[in-house]
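Below you'll find the structure I mean.
Removed: one protein chain of the complex. Kept in place: all other protein chains.
Should a chain be cited, it is by its letter among A and B, assigned in written order, with residues numbered from 1 in that chain.
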């Protein structure tokens, strides 16, 4: 992975066999991103593990093979877990699968764009009203 | 829903049971957004109603249950309807459905990012060449 910046905009290239979740976590840490949204991303993913949130945890499934990454959305935050990513992917028959991304290796590569907000912070905290951990958005 | 801003960037958090279409309509009204694009969004939606445009209206279907929001795209404009939103969503088997979003409640929540352009205006107007109402983009 390498990282290029232009003002609040960050573009990263992920190379073959790099895990998309691991590398965007590393991006959040190394670039000290307090609040970032993934605004675009293209490439291919091999053997992605995708989850569905049941209210208590993720029902997860490994999809074997290499898929076109057709959408990626989510955020980078100040607290652990540093990333929250949803994707949709297409197989060779153009059939689309999607959900919460748990892991997936780039193959051959991916280019992802993030907006890193200077004046915002995303943090996972306990929300009294919801009685659960959620990500909240703060102005800093 | 609450709204946070950093320059032209707007991030909103929608809470449980808030309707995504209603709340983004309210966002456009209360923040006086003349032209905004939805650039990212993540969360889950319950019982979304999704449409397919036939040329004269929407063929609509209610999908029961709770779905991972895997992509959201569209715009906020100055005229009614204040929003135009397309989504794709995934069920617990990672199967993906998509189309024009008519309604859908956040469950447990969603975080949506918008770029609000200062120098542009989107308006739904009658377009002589197309002989129909369409959204047009203006510099202001």
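Everything below uses one rule, namely that a contact is a pair of C-beta atoms (placed from the backbone, for glycine too) under 8 Å apart; a residue touches a chain by one contact, two chains touch by 3 or more.
Predicted model only: the values in this text are computed from it and were never measured.
In the complete complex, the residue from A:20, A:35, A:50 or A:69 that touches the missing chain is A:69.
Within the set A:40, A:79 or A:121, the residue that contacts the chain not displayed is A:40. Residues touching the missing chain, restricted to subunit B, are 8, 35, 37-39, 50, 52-55, 59, 61, 63, 71, 73-75, 84-88, 96-100, 115, 117-120, 122, 129-130, 132, 134-139 (touch as defined at the top).
Touching the omitted chain from subunit A are residues 2, 4-7, 9, 11, 13, 15-16, 39-42, 44, 68-72, 88-96, 108-109, 111, 113.
The rule is short, and it goes like this: only the chains that are shown with their structure count from here on.
Averaged C-alpha coordinates give centres for subunit A and subunit B that are 21 Å from one another.
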